[in-house]
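Missing here is one protein chain; the remaining ones are kept as they sit in the complex.
Take a look at subunit A:
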Amino acid sequence: MAKRVVIDPITRIEGHLRVEVVLDDNNKIVDAYSSSTLWRGIEVIVKGRDPRDAGFMTGRICGVCTYSHYKAGIVAVEDALGIEPPLNAKLVRTLLDYSLFYHDHIVHFYQLHALDWVDIFSALEADPIKASEEAFKYVPKGYNPIATGADELKEVQKRVASFAKKGDLGPFKNAYFGHKTMRFTPEQNLIALSHYLKNLEIQRIAAQAMAVFGGKNPHPQSLTVGGVTCIMDLQDPSRLGEYLTKFKQLAEWTNRAYYADIVMAAEAYRNEPSVTQKNNLGNYITYKTMQTGKNSFLFDACGYIKDFDLGKFYEIDESKIEEDVTHSWYKDTGFRHPYNGETIPEYTGYVDGESIDGKGDVVHTKVVNPKGKYSWIKSPRYNQEPMEVGPLACMVVNYAKGNERVRKVVDEFLAKTNLPVEALFTTLGRTAARMLQTKVIADYGIEAFNNLVENLKVDQSTVSPYKIDKNKEYKGRFIGDVPRGMLSHWCRIKNGVIENWQAVVPSTWNAGPVDGNGKKGAYEHNLIGMKIEDPTKPLEVIRNIHSYDPCIACAVHVMDVKGKKLGEFRVDPLYGSC
(Lines give C-alpha, C1' and ligand atoms only; values in the text may rest on other atoms or scores of the structure.)
Protein backbone atom coordinates (compact mmCIF):
# COMPACT_ATOMS: atom_id res chain seq x y z
CA MET A 1 0.00 0.00 0.00
CA ALA A 2 1.29 3.36 -0.97
CA LYS A 3 2.12 5.65 1.92
CA ARG A 4 2.37 9.40 1.80
CA VAL A 5 4.86 11.43 3.79
CA VAL A 6 4.37 15.17 4.18
CA ILE A 7 7.42 17.24 5.14
CA ASP A 8 6.30 20.72 6.09
CA PRO A 9 8.22 22.77 7.02
CA ILE A 10 11.44 21.92 5.26
CA THR A 11 13.70 23.85 7.62
CA ARG A 12 17.22 25.24 7.09
CA ILE A 13 16.23 26.85 3.84
CA GLU A 14 15.16 30.30 2.81
CA GLY A 15 11.40 30.60 2.74
CA HIS A 16 8.49 28.24 3.20
CA LEU A 17 8.46 24.85 1.48
CA ARG A 18 6.51 21.62 1.72
CA VAL A 19 7.57 18.37 0.05
CA GLU A 20 5.37 15.30 -0.21
CA VAL A 21 6.56 11.87 -1.26
CA VAL A 22 4.59 8.73 -2.02
CA LEU A 23 6.28 5.46 -1.00
CA ASP A 24 5.71 1.92 -2.17
CA ASP A 25 5.90 -1.14 0.10
CA ASN A 26 9.68 -1.09 0.02
CA ASN A 27 9.76 2.58 1.03
CA LYS A 28 10.88 3.55 -2.43
CA ILE A 29 9.67 6.94 -3.63
CA VAL A 30 7.26 6.47 -6.51
CA ASP A 31 6.00 10.03 -6.70
CA ALA A 32 6.96 13.42 -5.28
CA TYR A 33 5.46 16.91 -5.00
CA SER A 34 7.08 20.18 -4.19
CA SER A 35 4.88 22.98 -2.94
CA SER A 36 5.64 26.46 -1.71
CA THR A 37 3.38 27.88 0.93
CA LEU A 38 4.01 31.61 0.81
CA TRP A 39 3.34 34.28 -1.78
CA ARG A 40 4.49 37.89 -1.48
CA GLY A 41 3.78 39.61 -4.82
CA ILE A 42 6.78 41.86 -5.29
CA GLU A 43 6.52 42.31 -9.05
CA VAL A 44 3.10 43.79 -8.88
CA ILE A 45 4.35 46.17 -6.21
CA VAL A 46 7.19 47.34 -8.44
CA LYS A 47 4.82 48.31 -11.24
CA GLY A 48 4.08 51.94 -11.88
CA ARG A 49 7.22 53.04 -10.03
CA ASP A 50 10.34 54.86 -11.07
CA PRO A 51 12.56 52.29 -12.83
CA ARG A 52 15.51 53.50 -10.74
CA ASP A 53 13.71 52.31 -7.62
CA ALA A 54 13.13 48.78 -8.90
CA GLY A 55 16.49 47.35 -7.85
CA PHE A 56 15.96 48.30 -4.22
CA MET A 57 12.59 46.60 -4.14
CA THR A 58 13.49 43.50 -6.11
CA GLY A 59 16.50 43.19 -3.82
CA ARG A 60 14.04 42.34 -1.07
CA ILE A 61 12.99 39.23 -2.93
CA CYS A 62 15.73 37.52 -0.98
CA GLY A 63 17.88 38.45 1.98
CA VAL A 64 20.00 35.34 1.74
CA CYS A 65 21.45 35.67 -1.73
CA THR A 66 21.13 39.34 -0.89
CA TYR A 67 22.48 41.42 -3.78
CA SER A 68 21.45 39.00 -6.56
CA HIS A 69 18.06 40.57 -7.16
CA TYR A 70 19.32 44.05 -6.40
CA LYS A 71 21.90 43.74 -9.15
CA ALA A 72 19.40 42.06 -11.46
CA GLY A 73 16.89 44.86 -10.91
CA ILE A 74 19.48 47.51 -11.70
CA VAL A 75 20.98 45.73 -14.73
CA ALA A 76 17.59 44.96 -16.28
CA VAL A 77 16.85 48.69 -16.29
CA GLU A 78 20.30 49.49 -17.69
CA ASP A 79 19.70 46.97 -20.43
CA ALA A 80 16.32 48.51 -21.21
CA LEU A 81 17.73 52.04 -21.36
CA GLY A 82 20.80 50.97 -23.31
CA ILE A 83 23.27 52.04 -20.62
CA GLU A 84 26.79 50.64 -20.58
CA PRO A 85 28.20 51.13 -17.05
CA PRO A 86 31.93 51.95 -16.77
CA LEU A 87 34.31 49.02 -16.45
CA ASN A 88 35.08 50.01 -12.85
CA ALA A 89 31.44 49.60 -11.95
CA LYS A 90 31.21 46.22 -13.64
CA LEU A 91 34.27 44.94 -11.84
CA VAL A 92 33.08 46.23 -8.46
CA ARG A 93 29.84 44.39 -9.05
CA THR A 94 31.87 41.26 -9.63
CA LEU A 95 33.72 41.79 -6.35
CA LEU A 96 30.36 42.02 -4.62
CA ASP A 97 29.36 38.82 -6.38
CA TYR A 98 32.40 37.02 -5.04
CA SER A 99 31.60 37.96 -1.47
CA LEU A 100 28.03 36.84 -2.05
CA PHE A 101 28.99 33.47 -3.50
CA TYR A 102 31.51 32.87 -0.76
CA HIS A 103 28.98 33.75 1.89
CA ASP A 104 26.08 31.87 0.43
CA HIS A 105 27.95 28.71 -0.33
CA ILE A 106 29.76 28.35 2.95
CA VAL A 107 26.71 29.21 5.01
CA HIS A 108 24.70 26.79 2.96
CA PHE A 109 27.12 23.95 3.39
CA TYR A 110 27.93 24.43 7.06
CA GLN A 111 24.89 26.02 8.62
CA LEU A 112 22.09 24.71 6.43
CA HIS A 113 23.23 21.46 4.87
CA ALA A 114 25.82 20.01 7.25
CA LEU A 115 23.34 18.74 9.80
CA ASP A 116 22.09 16.33 7.11
CA TRP A 117 25.55 14.78 6.90
CA VAL A 118 27.10 15.37 10.29
CA ASP A 119 26.06 13.69 13.53
CA ILE A 120 27.01 16.18 16.20
CA PHE A 121 26.68 13.76 19.08
CA SER A 122 28.81 11.11 17.46
CA ALA A 123 31.56 13.74 17.38
CA LEU A 124 31.60 13.64 21.17
CA GLU A 125 32.95 10.08 21.04
CA ALA A 126 35.79 10.93 18.70
CA ASP A 127 39.48 10.79 19.52
CA PRO A 128 40.64 14.37 18.88
CA ILE A 129 44.23 13.36 18.20
CA LYS A 130 43.20 10.83 15.58
CA ALA A 131 40.81 13.35 14.08
CA SER A 132 43.46 16.03 13.82
CA GLU A 133 45.75 13.62 11.97
CA GLU A 134 42.99 12.50 9.70
CA ALA A 135 42.20 16.07 8.65
CA PHE A 136 45.44 16.17 6.64
CA LYS A 137 44.08 13.52 4.27
CA TYR A 138 41.46 15.74 2.70
CA VAL A 139 43.06 19.11 1.99
CA PRO A 140 44.26 19.87 -1.54
CA LYS A 141 47.98 19.68 -2.28
CA GLY A 142 49.96 22.50 -0.74
CA TYR A 143 47.46 23.31 2.02
CA ASN A 144 47.16 22.51 5.70
CA PRO A 145 43.87 21.87 7.46
CA ILE A 146 42.34 24.61 9.57
CA ALA A 147 40.56 24.56 12.94
CA THR A 148 41.37 20.89 13.46
CA GLY A 149 44.32 20.93 15.85
CA ALA A 150 43.87 18.36 18.61
CA ASP A 151 43.52 21.03 21.30
CA GLU A 152 41.01 22.93 19.28
CA LEU A 153 38.98 19.78 18.69
CA LYS A 154 39.02 18.98 22.40
CA GLU A 155 37.63 22.42 23.13
CA VAL A 156 34.86 21.87 20.60
CA GLN A 157 33.95 18.59 22.25
CA LYS A 158 33.93 20.17 25.65
CA ARG A 159 31.78 23.02 24.54
CA VAL A 160 29.18 20.86 22.85
CA ALA A 161 29.20 18.29 25.64
CA SER A 162 28.42 20.88 28.28
CA PHE A 163 25.71 22.33 26.07
CA ALA A 164 24.20 18.88 25.71
CA LYS A 165 24.38 18.33 29.45
CA LYS A 166 22.26 21.39 30.07
CA GLY A 167 19.38 19.18 29.10
CA ASP A 168 17.84 21.33 26.41
CA LEU A 169 19.35 21.03 22.96
CA GLY A 170 17.77 24.18 21.64
CA PRO A 171 18.19 24.30 17.86
CA PHE A 172 19.66 20.78 17.74
CA LYS A 173 16.65 19.20 19.36
CA ASN A 174 14.78 16.38 17.65
CA ALA A 175 17.25 16.12 14.78
CA TYR A 176 17.91 12.99 12.77
CA PHE A 177 21.17 12.24 14.51
CA GLY A 178 21.93 8.56 14.61
CA HIS A 179 20.11 8.03 11.30
CA LYS A 180 21.30 4.98 9.39
CA THR A 181 22.30 6.97 6.33
CA MET A 182 24.74 9.12 8.30
CA ARG A 183 28.14 7.78 7.30
CA PHE A 184 30.84 9.86 8.95
CA THR A 185 33.04 8.25 11.61
CA PRO A 186 33.15 10.01 14.99
CA GLU A 187 36.48 11.60 13.99
CA GLN A 188 35.08 12.87 10.70
CA ASN A 189 32.04 14.19 12.53
CA LEU A 190 34.31 16.06 14.90
CA ILE A 191 36.26 17.69 12.07
CA ALA A 192 33.03 18.82 10.46
CA LEU A 193 31.57 20.02 13.75
CA SER A 194 34.60 22.17 14.40
CA HIS A 195 34.20 23.67 10.95
CA TYR A 196 30.48 24.18 11.53
CA LEU A 197 31.33 26.40 14.49
CA LYS A 198 34.30 28.10 12.88
CA ASN A 199 32.27 28.97 9.82
CA LEU A 200 30.02 31.16 11.94
CA GLU A 201 33.03 33.39 12.30
CA ILE A 202 34.23 33.07 8.69
CA GLN A 203 30.84 33.98 7.23
CA ARG A 204 31.13 37.33 8.98
CA ILE A 205 34.28 37.99 6.97
CA ALA A 206 32.41 37.29 3.75
CA ALA A 207 29.68 39.69 4.82
CA GLN A 208 32.28 42.34 5.66
CA ALA A 209 33.89 41.82 2.26
CA MET A 210 30.55 42.75 0.72
CA ALA A 211 30.15 45.73 3.02
CA VAL A 212 33.50 47.23 1.95
CA PHE A 213 32.09 48.27 -1.43
CA GLY A 214 28.43 47.53 -0.73
CA GLY A 215 27.89 49.65 2.38
CA LYS A 216 26.31 46.78 4.28
CA ASN A 217 25.23 43.17 4.22
CA PRO A 218 22.53 41.89 4.02
CA HIS A 219 20.94 44.18 1.44
CA PRO A 220 23.90 46.22 0.22
CA GLN A 221 23.22 49.70 -1.08
CA SER A 222 25.87 51.01 -3.44
CA LEU A 223 24.50 50.22 -6.88
CA THR A 224 22.65 52.75 -8.96
CA VAL A 225 21.33 52.57 -12.48
CA GLY A 226 24.42 53.37 -14.56
CA GLY A 227 27.11 52.23 -12.14
CA VAL A 228 28.15 52.16 -8.50
CA THR A 229 28.24 54.84 -5.80
CA CYS A 230 31.26 53.72 -3.77
CA ILE A 231 33.70 56.04 -5.56
CA MET A 232 35.43 57.09 -2.33
CA ASP A 233 36.08 53.50 -1.32
CA LEU A 234 37.56 52.82 -4.74
CA GLN A 235 39.92 55.76 -4.50
CA ASP A 236 41.08 54.66 -1.07
CA PRO A 237 43.91 52.08 -1.28
CA SER A 238 43.33 50.93 2.29
CA ARG A 239 39.78 50.05 1.33
CA LEU A 240 41.04 47.99 -1.61
CA GLY A 241 43.46 46.32 0.76
CA GLU A 242 40.68 45.51 3.17
CA TYR A 243 38.77 43.75 0.44
CA LEU A 244 41.81 41.90 -0.77
CA THR A 245 42.64 40.60 2.71
CA LYS A 246 39.14 39.30 3.19
CA PHE A 247 39.08 37.71 -0.23
CA LYS A 248 42.27 35.85 0.62
CA GLN A 249 40.98 34.71 3.99
CA LEU A 250 37.92 33.30 2.28
CA ALA A 251 40.02 31.60 -0.38
CA GLU A 252 42.07 29.99 2.41
CA TRP A 253 38.96 28.77 4.17
CA THR A 254 37.66 27.36 0.89
CA ASN A 255 40.78 25.28 0.38
CA ARG A 256 41.62 24.34 3.94
CA ALA A 257 38.12 23.51 5.17
CA TYR A 258 35.31 23.58 2.61
CA TYR A 259 37.18 21.68 -0.12
CA ALA A 260 38.59 19.22 2.39
CA ASP A 261 35.20 18.54 3.98
CA ILE A 262 33.60 17.77 0.63
CA VAL A 263 36.43 15.38 -0.21
CA MET A 264 35.83 13.79 3.18
CA ALA A 265 32.09 13.51 2.50
CA ALA A 266 32.77 11.98 -0.91
CA GLU A 267 34.89 9.33 0.73
CA ALA A 268 32.51 8.56 3.59
CA TYR A 269 29.28 8.66 1.60
CA ARG A 270 30.33 6.98 -1.63
CA ASN A 271 28.42 3.86 -0.66
CA GLU A 272 25.28 5.61 0.49
CA PRO A 273 22.76 5.05 -2.32
CA SER A 274 20.48 7.94 -1.38
CA VAL A 275 23.20 10.45 -2.20
CA THR A 276 24.87 8.68 -5.10
CA GLN A 277 21.75 7.73 -7.01
CA LYS A 278 21.91 9.31 -10.44
CA ASN A 279 19.47 12.14 -11.12
CA ASN A 280 16.51 11.50 -13.39
CA LEU A 281 16.55 14.89 -15.06
CA GLY A 282 19.68 15.29 -17.17
CA ASN A 283 19.17 18.85 -18.44
CA TYR A 284 21.30 21.64 -17.01
CA ILE A 285 21.26 25.31 -17.95
CA THR A 286 23.48 28.25 -16.95
CA TYR A 287 24.38 31.81 -17.95
CA LYS A 288 27.68 33.67 -17.89
CA THR A 289 28.55 35.44 -14.71
CA MET A 290 31.34 37.33 -12.89
CA GLN A 291 32.98 39.66 -15.35
CA THR A 292 36.72 39.72 -14.66
CA GLY A 293 37.95 42.08 -17.40
CA LYS A 294 36.78 43.98 -20.46
CA ASN A 295 35.56 40.88 -22.23
CA SER A 296 36.22 38.03 -19.83
CA PHE A 297 34.01 36.16 -17.43
CA LEU A 298 34.96 33.62 -14.78
CA PHE A 299 32.07 31.42 -15.87
CA ASP A 300 31.50 32.21 -19.51
CA ALA A 301 29.00 29.63 -20.73
CA CYS A 302 25.53 30.78 -21.77
CA GLY A 303 24.02 27.47 -22.61
CA TYR A 304 22.81 24.05 -21.61
CA ILE A 305 23.41 20.34 -21.89
CA LYS A 306 20.85 17.60 -22.40
CA ASP A 307 20.54 14.04 -21.09
CA PHE A 308 23.74 14.18 -19.03
CA ASP A 309 25.75 14.55 -22.21
CA LEU A 310 28.91 16.49 -21.40
CA GLY A 311 30.06 16.09 -25.00
CA LYS A 312 27.52 18.49 -26.42
CA PHE A 313 27.06 22.14 -25.51
CA TYR A 314 24.07 24.17 -26.74
CA GLU A 315 23.77 27.97 -26.79
CA ILE A 316 20.77 29.62 -25.14
CA ASP A 317 18.07 31.23 -27.23
CA GLU A 318 16.40 33.68 -24.83
CA SER A 319 13.09 33.53 -26.62
CA LYS A 320 12.72 29.91 -25.55
CA ILE A 321 12.52 30.74 -21.84
CA GLU A 322 8.90 30.42 -20.77
CA GLU A 323 6.77 29.84 -17.69
CA ASP A 324 3.74 27.66 -17.15
CA VAL A 325 1.24 27.76 -14.28
CA THR A 326 -1.00 24.76 -14.91
CA HIS A 327 -0.31 23.46 -11.40
CA SER A 328 0.53 26.75 -9.71
CA TRP A 329 -1.91 28.89 -7.80
CA TYR A 330 -2.40 31.34 -10.65
CA LYS A 331 -4.96 31.65 -13.44
CA ASP A 332 -3.67 31.04 -16.94
CA THR A 333 -3.08 28.36 -19.52
CA GLY A 334 -0.10 27.49 -21.63
CA PHE A 335 3.47 28.68 -21.67
CA ARG A 336 4.41 32.34 -21.72
CA HIS A 337 7.60 34.25 -22.29
CA PRO A 338 8.36 36.47 -19.27
CA TYR A 339 8.02 39.68 -21.30
CA ASN A 340 4.38 38.69 -21.71
CA GLY A 341 3.89 37.07 -18.33
CA GLU A 342 0.27 37.06 -17.25
CA THR A 343 -0.79 35.67 -13.92
CA ILE A 344 -3.64 36.20 -11.55
CA PRO A 345 -3.51 34.44 -8.17
CA GLU A 346 -6.00 31.63 -7.79
CA TYR A 347 -5.50 29.86 -4.51
CA THR A 348 -7.21 26.52 -4.30
CA GLY A 349 -5.38 25.29 -1.22
CA TYR A 350 -4.61 21.75 -0.21
CA VAL A 351 -7.14 18.94 -0.04
CA ASP A 352 -8.04 16.58 2.80
CA GLY A 353 -6.02 13.42 2.83
CA GLU A 354 -3.98 10.99 4.86
CA SER A 355 -0.30 10.78 5.53
CA ILE A 356 2.15 9.27 7.98
CA ASP A 357 3.06 11.38 10.97
CA GLY A 358 6.31 11.52 12.92
CA LYS A 359 5.38 8.42 14.90
CA GLY A 360 4.40 6.32 11.90
CA ASP A 361 0.64 6.59 12.40
CA VAL A 362 -1.61 7.36 9.48
CA VAL A 363 -3.30 10.66 10.22
CA HIS A 364 -5.60 13.12 8.53
CA THR A 365 -3.66 16.02 7.10
CA LYS A 366 -3.87 18.38 4.23
CA VAL A 367 -2.15 17.09 1.09
CA VAL A 368 -1.49 18.41 -2.39
CA ASN A 369 -3.99 17.86 -5.13
CA PRO A 370 -1.85 16.43 -7.92
CA LYS A 371 -4.57 16.92 -10.51
CA GLY A 372 -5.10 20.53 -9.60
CA LYS A 373 -2.94 23.39 -8.48
CA TYR A 374 -0.61 22.89 -5.56
CA SER A 375 2.14 25.49 -5.30
CA TRP A 376 2.85 29.22 -5.40
CA ILE A 377 5.86 28.46 -7.60
CA LYS A 378 5.60 28.65 -11.38
CA SER A 379 7.23 26.16 -13.73
CA PRO A 380 9.84 27.78 -15.99
CA ARG A 381 10.86 25.74 -19.00
CA TYR A 382 13.41 26.05 -21.76
CA ASN A 383 11.94 25.07 -25.09
CA GLN A 384 9.22 23.43 -22.99
CA GLU A 385 11.75 21.19 -21.28
CA PRO A 386 12.49 21.24 -17.53
CA MET A 387 16.04 22.20 -16.65
CA GLU A 388 18.10 22.08 -13.48
CA VAL A 389 19.92 25.27 -12.50
CA GLY A 390 22.50 25.96 -9.83
CA PRO A 391 26.21 25.48 -9.22
CA LEU A 392 26.04 21.95 -10.62
CA ALA A 393 24.56 23.30 -13.85
CA CYS A 394 27.17 26.04 -13.93
CA MET A 395 29.99 23.53 -13.50
CA VAL A 396 28.83 20.87 -15.95
CA VAL A 397 27.76 23.28 -18.68
CA ASN A 398 31.01 25.24 -18.42
CA TYR A 399 32.78 21.90 -18.44
CA ALA A 400 30.96 20.90 -21.61
CA LYS A 401 31.77 24.23 -23.21
CA GLY A 402 35.43 23.72 -22.45
CA ASN A 403 35.98 26.40 -19.78
CA GLU A 404 39.51 25.43 -18.84
CA ARG A 405 39.49 26.65 -15.28
CA VAL A 406 36.32 24.79 -14.54
CA ARG A 407 37.68 21.68 -16.21
CA LYS A 408 40.86 21.82 -14.19
CA VAL A 409 39.11 22.23 -10.84
CA VAL A 410 36.54 19.53 -11.59
CA ASP A 411 39.07 17.04 -12.94
CA GLU A 412 41.36 17.51 -9.95
CA PHE A 413 38.50 16.92 -7.57
CA LEU A 414 37.41 13.76 -9.38
CA ALA A 415 40.98 12.50 -9.35
CA LYS A 416 41.41 13.23 -5.65
CA THR A 417 38.18 11.49 -4.69
CA ASN A 418 38.56 8.78 -7.28
CA LEU A 419 35.02 9.35 -8.49
CA PRO A 420 33.81 8.97 -12.08
CA VAL A 421 32.45 12.02 -13.86
CA GLU A 422 28.89 10.62 -13.55
CA ALA A 423 29.16 11.14 -9.79
CA LEU A 424 28.50 14.80 -10.49
CA PHE A 425 24.91 14.05 -11.43
CA THR A 426 23.86 13.13 -7.89
CA THR A 427 23.01 14.69 -4.54
CA LEU A 428 26.65 14.38 -3.59
CA GLY A 429 27.74 15.90 -6.89
CA ARG A 430 25.40 18.82 -6.47
CA THR A 431 26.84 19.56 -3.06
CA ALA A 432 30.37 19.17 -4.41
CA ALA A 433 29.67 21.44 -7.40
CA ARG A 434 28.76 24.29 -5.07
CA MET A 435 32.14 23.95 -3.42
CA LEU A 436 33.91 23.62 -6.78
CA GLN A 437 32.31 26.82 -7.95
CA THR A 438 33.65 28.51 -4.82
CA LYS A 439 37.07 27.04 -5.52
CA VAL A 440 37.14 28.51 -9.02
CA ILE A 441 36.47 31.91 -7.45
CA ALA A 442 39.14 31.33 -4.82
CA ASP A 443 41.73 30.23 -7.39
CA TYR A 444 41.03 32.64 -10.24
CA GLY A 445 38.64 35.35 -9.06
CA ILE A 446 41.37 37.73 -7.97
CA GLU A 447 41.85 38.60 -11.65
CA ALA A 448 38.84 40.94 -11.45
CA PHE A 449 40.41 42.74 -8.52
CA ASN A 450 43.74 43.13 -10.30
CA ASN A 451 42.07 44.41 -13.43
CA LEU A 452 40.12 46.91 -11.36
CA VAL A 453 43.30 48.26 -9.81
CA GLU A 454 44.89 48.51 -13.28
CA ASN A 455 41.89 50.26 -14.71
CA LEU A 456 41.63 52.75 -11.84
CA LYS A 457 45.07 54.02 -12.80
CA VAL A 458 43.72 55.33 -16.07
CA ASP A 459 39.99 55.74 -15.50
CA GLN A 460 38.12 56.90 -12.39
CA SER A 461 34.59 56.82 -13.73
CA THR A 462 31.97 54.88 -11.78
CA VAL A 463 28.65 55.94 -13.31
CA SER A 464 27.48 56.37 -16.92
CA PRO A 465 25.02 59.16 -17.68
CA TYR A 466 21.65 58.42 -19.24
CA LYS A 467 18.25 59.89 -19.86
CA ILE A 468 14.81 58.35 -19.62
CA ASP A 469 12.60 59.53 -22.43
CA LYS A 470 9.01 59.51 -21.18
CA ASN A 471 7.68 59.19 -24.71
CA LYS A 472 9.64 56.08 -25.44
CA GLU A 473 8.92 52.47 -24.55
CA TYR A 474 11.76 50.31 -23.37
CA LYS A 475 12.30 46.69 -22.57
CA GLY A 476 15.31 44.95 -21.14
CA ARG A 477 16.46 42.08 -19.03
CA PHE A 478 19.14 40.74 -16.80
CA ILE A 479 20.30 37.14 -17.19
CA GLY A 480 23.09 35.68 -15.14
CA ASP A 481 24.00 33.02 -12.64
CA VAL A 482 23.60 33.78 -8.94
CA PRO A 483 24.41 31.41 -6.07
CA ARG A 484 21.35 29.25 -6.69
CA GLY A 485 21.58 29.24 -10.47
CA MET A 486 20.31 31.06 -13.50
CA LEU A 487 18.31 34.17 -12.67
CA SER A 488 16.57 36.50 -15.07
CA HIS A 489 14.59 39.69 -14.57
CA TRP A 490 12.53 41.08 -17.46
CA CYS A 491 11.12 44.59 -17.52
CA ARG A 492 9.14 46.93 -19.70
CA ILE A 493 9.17 50.67 -19.14
CA LYS A 494 6.47 53.02 -20.47
CA ASN A 495 5.74 56.69 -19.70
CA GLY A 496 8.88 56.70 -17.60
CA VAL A 497 7.55 54.12 -15.15
CA ILE A 498 7.65 50.34 -14.92
CA GLU A 499 4.90 48.75 -16.91
CA ASN A 500 5.73 45.11 -16.35
CA TRP A 501 8.27 43.19 -14.32
CA GLN A 502 8.92 39.46 -14.23
CA ALA A 503 11.61 37.57 -12.40
CA VAL A 504 12.36 33.99 -13.37
CA VAL A 505 14.34 32.84 -10.38
CA PRO A 506 16.60 29.83 -9.86
CA SER A 507 14.45 28.00 -7.35
CA THR A 508 11.45 28.06 -9.66
CA TRP A 509 13.38 26.06 -12.24
CA ASN A 510 14.23 23.45 -9.65
CA ALA A 511 11.28 23.51 -7.27
CA GLY A 512 8.35 24.21 -9.58
CA PRO A 513 5.44 21.78 -9.88
CA VAL A 514 4.69 19.53 -12.83
CA ASP A 515 3.91 21.52 -15.99
CA GLY A 516 1.02 21.40 -18.43
CA ASN A 517 2.84 18.79 -20.50
CA GLY A 518 3.12 16.53 -17.46
CA LYS A 519 6.85 17.15 -17.07
CA LYS A 520 8.22 17.44 -13.57
CA GLY A 521 10.88 19.85 -12.33
CA ALA A 522 14.19 18.85 -10.80
CA TYR A 523 13.09 18.36 -7.16
CA GLU A 524 10.16 16.14 -7.97
CA HIS A 525 11.84 14.26 -10.79
CA ASN A 526 15.07 13.52 -9.00
CA LEU A 527 13.44 12.21 -5.82
CA ILE A 528 11.67 9.43 -7.63
CA GLY A 529 13.37 6.06 -7.20
CA MET A 530 15.11 6.94 -3.94
CA LYS A 531 14.69 4.52 -1.05
CA ILE A 532 13.91 5.78 2.46
CA GLU A 533 15.14 3.97 5.57
CA ASP A 534 12.45 5.26 7.89
CA PRO A 535 9.37 7.14 6.66
CA THR A 536 9.01 8.88 10.02
CA LYS A 537 12.50 10.36 9.61
CA PRO A 538 12.84 11.18 5.92
CA LEU A 539 16.39 12.49 6.16
CA GLU A 540 17.27 11.27 2.64
CA VAL A 541 14.59 13.51 1.16
CA ILE A 542 15.66 16.50 3.20
CA ARG A 543 19.30 15.98 2.29
CA ASN A 544 18.41 15.79 -1.37
CA ILE A 545 16.25 18.92 -1.27
CA HIS A 546 18.87 20.82 0.69
CA SER A 547 21.49 19.93 -1.91
CA TYR A 548 19.75 22.43 -4.23
CA ASP A 549 20.04 25.17 -1.60
CA PRO A 550 16.33 26.00 -1.81
CA CYS A 551 15.37 29.63 -1.87
CA ILE A 552 11.64 29.69 -1.70
CA ALA A 553 10.79 33.24 -0.75
CA CYS A 554 12.63 34.08 -3.91
CA ALA A 555 10.61 31.61 -5.89
CA VAL A 556 7.25 32.98 -4.88
CA HIS A 557 7.47 36.67 -5.49
CA VAL A 558 5.89 36.15 -8.87
CA MET A 559 2.83 37.92 -10.12
CA ASP A 560 1.73 40.08 -12.96
CA VAL A 561 -1.84 41.22 -12.89
CA LYS A 562 -2.90 42.03 -16.39
CA GLY A 563 -6.00 44.07 -16.87
CA LYS A 564 -6.23 44.75 -13.17
CA LYS A 565 -5.84 48.18 -11.70
CA LEU A 566 -2.54 48.34 -9.97
CA GLY A 567 -3.52 50.77 -7.28
CA GLU A 568 -2.86 54.45 -7.31
CA PHE A 569 0.71 55.56 -7.56
CA ARG A 570 0.65 58.94 -5.97
CA VAL A 571 3.23 61.17 -7.56
CA ASP A 572 4.02 64.20 -5.53
CA PRO A 573 4.06 67.29 -7.76
CA LEU A 574 7.04 68.58 -5.83
CA TYR A 575 9.32 65.78 -6.88
CA GLY A 576 11.87 67.26 -9.19
CA SER A 577 12.42 65.94 -12.68
CA CYS A 578 15.70 64.23 -13.28
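Here is the rule we use: a contact is a pair of C-beta atoms (placed from the backbone, for glycine too) under 8 Å apart; a residue touches a chain by one contact, two chains touch by 3 or more; residues count from 1.
Simple rule for what comes next: contacts and distances are computed from a predicted model.
The subunit not displayed here is recorded in UniProt as "Hydrogenase small subunit", chosen from "Hydrogenase small subunit", "CRISPR-associated endoribonuclease Cas2", "dihydrouracil dehydrogenase (NAD(+))" or "Nitrate reductase".
Only one of the listed residues, A:27, A:221 or A:280, touches the absent chain: A:221. From the options A:3, A:52 or A:306, the residue with contact to the unseen chain in the full assembly is A:52.
Checked against the full complex, the candidates A:129, A:150, A:175 or A:268 give a single residue touching the omitted chain, namely A:175. On the side of subunit A, the interface with the absent chain consists of residues 6-16, 37-42, 44-45, 49-50, 52-53, 56-57, 60-64, 66, 107, 111-112, 115, 155, 158-159, 162-163, 165-168, 170-177, 197, 200-201, 203-204, 207-208, 210-224, 226-233, 235, 242, 345, 347, 349-350, 355, 357-358, 365-366, 376, 460-463, 465, 536-538, 542, 553-554, 559, 561, 566-578, using the contact rule stated above.
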